[in-house]
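The complex appears here minus one protein chain, its other protein chains still in place.
Read from first to last, the chains carry the letters A and B; within each, the first residue is number 1.
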Amino acid sequence: MKKIIELKNISKAYDGETVLDHIDLDIYDNEFLTLLGPSGCGKTTTLRIIGGFEHPDEGDVTFLGERINDVPPHKRNVNTVFQKYALFPHLNVFENVAFPLRERKVPKAEIEQKVQEMLELVQLSHLAKRRVTGLSGGQQQRVAIARALIGRPKVLLLDEPLGALDLKLRKDMQQELKKIQKATGITFIFVTHDQEEALTMSDTIVVMSEGKIQQIGTPVDIYNEPQNAFVADFIGESNILDGVMLEDLKVRFSGHTFRCVDKGFQPKEPVDVVVRPEDVDIVSEEKGMLRGVVTSVTFMGVHYEVIVDIGGFKWMIQTTDFVDVDEHIGLSIDPDAIHIMKKSEYSGLYGDYSSFSNELDELSEPGEDESEDAE
Amino acid sequence: MTKKQTPFGGAVLAPYSLWALLFILVPLVFVAYYAFTDNAFAFTFDNVARFFTAKSVVDGVEQRTYLVIFWRSLKLAVISTVICLLLGYPLAYIMARASEKRQKLMMTLIMIPMWMNFLIRTYAWMTILQDTGILNSFLTTLGLGRVHIIGTEGAVVIGMVYDYLPYMVLPIYSIMAKMDVKLLEAARDLGCNSVSVLRRVIWPLSLPGVLSGITMVLIPSVSTFYISQKLGNGKFFLIGDAIEGQYVANNLHFAAAMAFILMVILLAAMAGMKKFTNHRVYGGDTL
Partner (left out) sequence: MKVTSKIYTAIIFIFLFAPIAILLVFSFNEAKSLSVFSGFSLKWYRELLRDEATLQSVRNTLLLAVSAMAISTVMGTAASVGIMKLRSKWLRATLNVATDIPMTNPDIITGISLMLMFVFVGRLLGLANSLSFWTMLIAHVTFCLPYVILQVLPRLRQMDPSLPEAAMDLGCTPMRAFFKVTIPEIMPGILTGAIMAFTMSLDDFVISYFTSGAGFQTLPIRIYNMTKKTVTPKMYALATIIFFVILALLLISNLTDKKEEKQKQ
């Protein structure tokens, strides 16, 4: 695969506050790459540096091997779909899409034809003469994509483009974006704080936190083999426990020694152990490797979310079996459901559900407050 | 996170900065300079002192000429402002609650006299209030006898109220029109009757509008000179007349001294008012 963009040792600070801390990232031809992380993690700044709207304080950005640190946005073969679309309100749909071609003084007939083609691709041909301010969120989104794609950029940057859409529309647009990416063969760099969105759409996910890249990998890798507690917690739900690697394939945590599939650690090395809630089986108390008391049960539709107190640590378990609060149960965990991670700065910060509450979780979801533009 | 980018450097701000410095700030320095110098531009307190100490005899009574004038200006301006507020506040309220179509119509009707030059508006009142004017001929036709209004303080107040009433109505109206109707409903819901809704919700929320209305009426009325010349009686009726008179007499240093004193007093008054509303509206000096 051909390398298109390379970020080398990029740092950036605003007013003394570090936003990006020595980032290295390679972006390849024809891939769907997602920058994923909570708000303030530096993902948008990374995107803006690639787009040319910000200058890195340190490090180099290269495009097909050439350093482009000082190349202004209008000279980069990269286009952006902005967070709130940034459609030009004084131009209609057609003129918005035609904007880059008019800038390049493309002949009229050619503009007409190209814009029509592009509007067909995003299924908006019937709205060509409409004012953009009257369009729905989904339609504006399509105009923004068409406008960014018409100049045939090598790379398309998308800054949380689905953030303002409602859930249903969002799912549809995810599929459609993926389809457009496949059809055009253009590299998409997609910024989001929504892990589900990242998992469903991406070829490569870059998990970021506090200006640093935490992990780069395919969705499956990231989910199954998180590199540290932050990644494990941010992607999906996980129980993260303090453990000790006794020897290869043998780990001890929660007062029990488990067989596992990981090796290559020092003997007696302290580690973080990740167990996904859906990988825990509920068994009768006597048969359990671990024993505990159910403290809460929440019905989630497909499954129940059960919080179990095991020696003071609260586990989350997703199960289709019904258990009752205060019931004593046993837990059983298969070796391949146990994932071992080296200790990191994030150890001990995540993975305990003792203060778990669904409502709180939703309240702290960043970026959700932008839904006022949803229409 | 977004850095504001503009295509131009600081060059875009330079002309205005220079202009503001040369033609807004420096002229104010000149006011102070002239106020504290004599005709030979030597430093002196005489001009300022003259304002406070000059005496003259009016109707056999000796009085401090300029302090009396200043006091009269302040009194008439405050009276006019209060009348404007009393007349304008209900009108602003009625406008804000009217249908959208009617609001537009009333706005236009308020703007028409505002856009007519105030010289013409004042002049119109002069022709009405004159001893031989239309008011008196109307009164005599009714057999009510004549009234002598022109040349009195009352006439000046009428002129000020007439000229500046729109400046009171508009800011209050614009605040009230933006006021969320749900707030009033909430107050009702929480047990307020119409009077207490007005007192506890509408009035405090409209205070910023009231404040800017008051400044927009008080400042031109306290410093006017045309209204008093046409509707008042004498040359040195108000402080504005006094300043203008000294200007016409080419006595620039004393004119500057009076302008300087007026400016200082108004600045202090406005700072005080701002503090007061901040306190009333936000419960403290938040700004």
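One rule holds for everything that comes next: contacts are C-beta pairs under 8 Å (C-beta built on N, C-alpha and C of every residue); 3 or more make two chains touch, one makes a residue touch a chain.
Fair warning: this is a prediction, and the values are worked out from it, not measured in the lab.
J.: With touch as defined up top, name the shown chains that contact the chain not shown.
T.: So, spelled out: the chain left out of view touches A, B.
J.: If I consider the whole complex, including the chain that's not displayed, which of A:Thr45, A:Asn79 or A:Thr187 touches that chain?
T.: Considering the complete complex, A:Asn79 is the one touching the chain left out.
J.: For the chain that got dropped from the picture, name the residues of chain A it touches.
T.: Touch set of chain A with respect to the missing chain: 51-53, 72-74, 78-80, 82-84, 86-90, 99-100, 103-104, 133, 147-148, 151.
J.: Mind pulling the chain B residues that touch the left-out chain?
T.: 2, 4-8, 10, 12-17, 19-21, 23-28, 30-31, 33-34, 87, 90-91, 94-95, 104, 106, 108-113, 115-121, 123-128, 130, 132-134, 136-137, 162, 165-166, 215, 219-220, 222-223, 225-226, 230, 240, 243-244, 247, 252, 255-256, 259, 262-263, 266, 270
Basically, only the chains that are shown with their structure count from here on.
J.: When the centre of a chain is set as the mean of its C-alpha atoms, what distance in Å lies between chain A and chain B?
T.: Once rounded, the distance between the two centres reads 60 Å.
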